[in-house]
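Shown here: the complex without one of its protein chains, the others still in place.
What follows is subunit A.
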Amino acid sequence: MTKLAAAILAVLALAGISLFIGVSDVSLPALLSTAPGDRPMQVLLISRIPRTLALILAGMAMAITGTIMQMLARNQFVEPSTAGTVESASMGILVVTIFAPGMPLIGKMLVASAFALAGTAIFMRILRQIPLRSVLMVPLVGIMLGGIIASVTSFFAYRYDLLQTLGAWTLGDFSGVLRGRYELLWLAAGLTGIAFFVADRFTVAGMGEDFTTNLGLNYRRVMALGLSIVAMVTAVVVVTVGAIPFLGLIVPNLVSMAMGDNVRRSLPWIAVTGAAFVLTCDIVGRLVRFPYEIPIGTVFGVVGSGIFLYLLLGRRTRLG
């Protein structure tokens, strides 16, 4: 508990740093020496605080989503970006953008959720049909499925001249986050809050269908609940800030290595670590080429693939 409290403090410290980085002068002296209506306070309220909150909420939500997927698919290398979920959500938004461009954000999000749910269901169905003996085959199948969905999406995005917009959904970027454009992420936080209440169910589902039935739970219902949370959270994140690939894979795996997969115990840590990771990567992205920015998706791509490789190779040595 004290360790967790320390970790939460660290996240708050990172959030504090995140608030005071940027081109505009938003420092404590500047805030104190100007009126609340002046520029520093306005920048803080309209841009910096929303951005920092968005980072924390998205980081926690994506990390938890990854955990849920890994338990449901019973594979440690599965997450929304390796299961076709992100690609399906993007396709959903594209469909809305083409056919109902005026639809409010929440509507876009719901359509994207429906697409994400359908895409993930296809993935789970494939997993059930083909007995995949190798652990690595599962994410490969997911990535292939995602590739197919993404190629269809790209084709229509190209035809309708929406390729740039599409890029914004698939590559996470927090530089555009302003007050009024991130609040949907609270919904993602609420959805992952449900995960805390039913954490045990996800652990049980992670033991497989027979164990789940033996313990008196309805496997399909747990599956449906988990996949719905995953689909909606992914849709929210894609709609608001864009997907952060591999976040949902790396954070749960690191936490799992340290403390195992009893979801009730590990979930708070996964949430905190997810937030810390995203905050750190965003801060790095903002500092590397100051005053310009590198999108977090890029920073995380570099850091994340490095850690991913480490996880893969570490696994091999443990088996050998």
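Observations, loosely collected:
Here, a residue touches a chain if its C-beta (ideal position, glycine included) is under 8 Å from a C-beta of that chain, and two chains touch if they have at least 3 such contacts; residues count from 1.
We adopt the following convention: contacts and distances are computed from a predicted model.
Its UniProt record calls the unshown chain "Iron ABC transporter ATP-binding protein", which is the correct pick from "Acyl-CoA dehydrogenase", "ATP synthase subunit a", "Electron transfer flavoprotein subunit beta" or "Iron ABC transporter ATP-binding protein".
Within the whole complex, the absent chain has one touching residue among A:Gln76, A:Thr153 or A:Thr192, and that is A:Gln76.
Listed residues A:Ile49, A:Ile126, A:Ala168 or A:Leu217: the one in touch with the omitted chain is A:Leu217. Contact with the undisplayed chain is limited, among A:Met207, A:Ala224, A:Val284 or A:Val303, to A:Met207. Against the chain not displayed here, subunit A makes contact via residues 71, 74-76, 135, 199-200, 203-204, 206-211, 213-218, 256, 260-262, 264.
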